[in-house]
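A single protein chain has been omitted from the complex, and every remaining protein chain is retained in its original position.
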Amino acid sequence: MNQMTSVEKTVSTEANKITAEGVQVYYGDTHAIKDVNVQIEDKTVTAFIGPSGCGKSTFLRCLNRMNDTIDICRVEGQILLDGENIYDRKVDPVQLRAKVGMVFQKPNPFPKSIYDNVAYGPRIHGLARNKAELDEIVEKALRRGAIWNEVKDRLHAPGTGLSGGQQQRLCIARAVATEPEVLLMDEPCSALDPIATAQVEELIDELRQNYSVVIVTHSMQQAARVSQKTAFFHLGNLVEFGETGQIFTNPTDPRTESYITGRIG
Amino acid sequence: MTDLTQNPASTPGQVPPRHGSLLTQGARTKRRNAAEKRFQLYGMIAIGIGLLMLVILVTTIVSRGLGAYQQTFVTLNVELLESKLDKNGNRDLDEIKKVSTFGYAPLVKTALADAVAGYGIDTSVPAKDMDDLLSKGAVAQLRDYVIENPDQIGQTVSFEFLASSRVDGYLKGRVSRESIANDKSISAEQLDLVDDLIEQGAIRKQFNLSFITGADASDQRPEAAGMGVSMVGSLFMMLVVLVLSLPIGVAASIYLEEFARKSWLTDVIEVNISNLAAVPSIVFGILGLAVFINYMHLPMSAPLVGGLVLTLMTLPTIIISTRASLKAVPPSIRDAALGVGASKMQAVFHHVLPLAAPGILTGTIIGLAQALGETAPLLLIGMVGFIASNAPDSIASGLLAPNSAMPAQIYEWAKRADPAFYERAWGGIIILLVFLVTMNTVAVILRRRFERRW
């Protein structure tokens, strides 16, 4: 770790979970993320907003190295999780992703039972010593996912048989079952109807008590409703980052203002 | 949210938060990563085995088959004695033809004995056994020459005779002094003589064009057997397959893809086609035997029948690939044509079909390549066990006269007892594979060249 980051670390508050410094992302020849610096706090919901193709999802996927699965993707700069660079050569992405969970745009339950869907993470990470413990972890996660009451009688029914909103909450439960420290959500409500969206948003607010949540969203209303901090991305640049209230009521950058008032997007 | 009101720490199933560093791997992670490496290794091993098999197959074919393209020849000066070949001396062709190959045999024997004596080779092989070194076809070759050139009678002419398969095998390393211990066709003394003749340059190996152009030969003369006639047989079969399966296949695909409404009948046809593509080829052979030969009395072993059977076998392949190419033409093209008032038939024949043509052609070539290598159905319609000795002289006889086909010829050689034929079989495979590789390359080039991405 170089000197600059250690200096940085001392000045940052205790609550800083993730610190990104000078992050650049390239897809082949395309420069997708240009020099992004951002601090994400613990036990806070941070929203990334911006027009389509602005790089907000790309940046989110950098935070747990999901971009590694894309051959042509290259990441420069550093992203610190609790002061450790996650792009360090010694870091195993598998271990990282156990700490930084992710929920995707489209609900993607595995073609397994509801129970097995949730138990999948704890099993691969070896979190339970016996069946009883695993049962408890699953129940706990489903409760946290606010879906326990709906599925407790049919834990062994296939997860693909649930409705869209239930599937997404199942996926959230699946993500929290591994006890991550950060939860990344990539437009988690874009495939859901308004009622399911409201349920998921309520859930996100609850999750804030235990996790640092980062959410990418298309909807500014959603960002305003669920987040405390908001980052506005435009054409691969982080234009503005600050308190959600301040971004929406009193943006400093004209581009942010244009986006919020609906002139670009 | 009642679910969340409990204090997490009080729940018994609560996992203690892991505050381990990302930079060090836990024991479990190490184990999991090792499993990951192993799994990846299995995949590489599987690919490796597959590729290794390909390499082994190709090297086996090439190393064992290339020998067939070299053949051992014996150069001899034969005196065409007038006293034996044309007793009356009037060069009447009919009279010369009356001398059978028996009449020519002594000439060859004498020539060989004279040559051995002339080179000053000291051998214990009696003169009458010397012609074991030569192919049994040597006298026929001599006779054919004399009948064609009767004016040469009385002269001494230099000939290149095929050596017998044992001598050929000796030069190629297939036959050794140990392996012929129980062989009546050749003795160790004769091999000594061969060594001496090689030294004198009278016996040598050279390129064997007649393997590619020539006809099959009987069990006794593996050295003379060639692929040429069976290649012609295959060619005629492919002609039949192309002429029948391309138009029928394209017509059927156009109907199914462009015109057929969804009904039980089209469903039946669809299921039928995909199943026909997977019916064992031998079943098509039974069909050919029962329908074309037993019922219609078409001739056995005829390339026409082989072609018909292979057509039925190839049709599903062609239909499936043609339908895929038709499907790849976007509906907007059809809409555009229909929109300016073309009939559906005009839209298909003027626009869709030309755009799908490269794909159709590619599929047809691949189907033909499959048909070319198919053997099993040909066994049942009699294209094996038949010695194809003459090339057909017209298109009609090419279709109807009994013939063999390349894969059938290879199988025929593989069945024979003399290992000298095995070399021929591998050599034949090289020719067959050259054809297949060429066809597939053409198909790939066509696809690359004309493939359109919509």
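Lettered A and B in written order, each chain numbered from 1.
By definition in this document, contacts are C-beta pairs under 8 Å (C-beta built on N, C-alpha and C of every residue); 3 or more make two chains touch, one makes a residue touch a chain.
We take it that contacts and distances are computed from a predicted model.
A.B. asks: From the names "Allophanate hydrolase", "Acyl-CoA dehydrogenase", "Phosphate transport system permease protein" or "NADH-quinone oxidoreductase subunit E", which one matches the UniProt record for the unseen chain?
C.D. replies: Of the names offered in "Allophanate hydrolase", "Acyl-CoA dehydrogenase", "Phosphate transport system permease protein" or "NADH-quinone oxidoreductase subunit E", the one UniProt assigns to the missing chain is "Phosphate transport system permease protein".
A.B. asks: Can you tell me which of B:L81, B:I212 or B:V291 touches the chain that was removed from the display?
C.D. replies: Looking across B:L81, B:I212 or B:V291, the contact with the absent chain belongs to B:V291.
A.B. asks: Please pick, from B:I248, B:A328, B:A391 or B:V442, the residue that touches the omitted chain in the full complex.
C.D. replies: Going through B:I248, B:A328, B:A391 or B:V442 one by one, B:I248 is the residue touching the chain not shown.
A.B. asks: So one chain is hidden, and I want to know which residue out of A:H31, A:K106 or A:H218 touches that hidden chain in the complete assembly.
C.D. replies: Per the contact definition at the top, the residue touching the missing chain is A:K106.
A.B. asks: Residue-wise, where is chain B in contact with the chain that is not depicted?
C.D. replies: Those residues of chain B that touch the unshown chain are 32-33, 35-36, 38-40, 42-47, 49-51, 53-54, 57, 60-61, 64, 247-249, 251-252, 254-256, 259-260, 268-269, 271-276, 278-287, 289-291, 294-297, 312, 315-316, 319, 343-345, 369-370, 372-376, 379-380, 382, 384-385, 396, 407, 410-411, 414, 422, 425-426, 429, 432-433, 436, 440.
A.B. asks: Would you write out the residues of chain A that touch the absent chain, in ascending order?
C.D. replies: Its contact residues with the unshown chain are 64, 66, 69, 71, 94-99, 101-104, 106, 108-112, 120-121, 124-125, 171, 174-175, 178, 184.
Keep in mind that, in the parts below, only the chains that are shown with their structure count from here on.
A.B. asks: Calculate how many whole Å lie between the centre of chain A and the centre of chain B, each centre taken as the average of the chain's C-alpha atoms.
C.D. replies: One centre to the other, that is 60 Å.
A.B. asks: Under the stated contact criterion, what part of chain B meets chain A in this complex?
C.D. replies: Contacts found on chain B: 1, 3-4, 8, 11-15, 17-18, 21-26, 28-29, 32-33.
A.B. asks: Residues of chain A touching chain B in their complex?
C.D. replies: By the definition above, chain A touches chain B via 81, 84, 86, 88, 90-92, 94-96, 98-99, 122, 124-128, 133, 135-137, 139-140, 143-144, 146, 148-149, 179, 181, 202-203, 206, 209-210.
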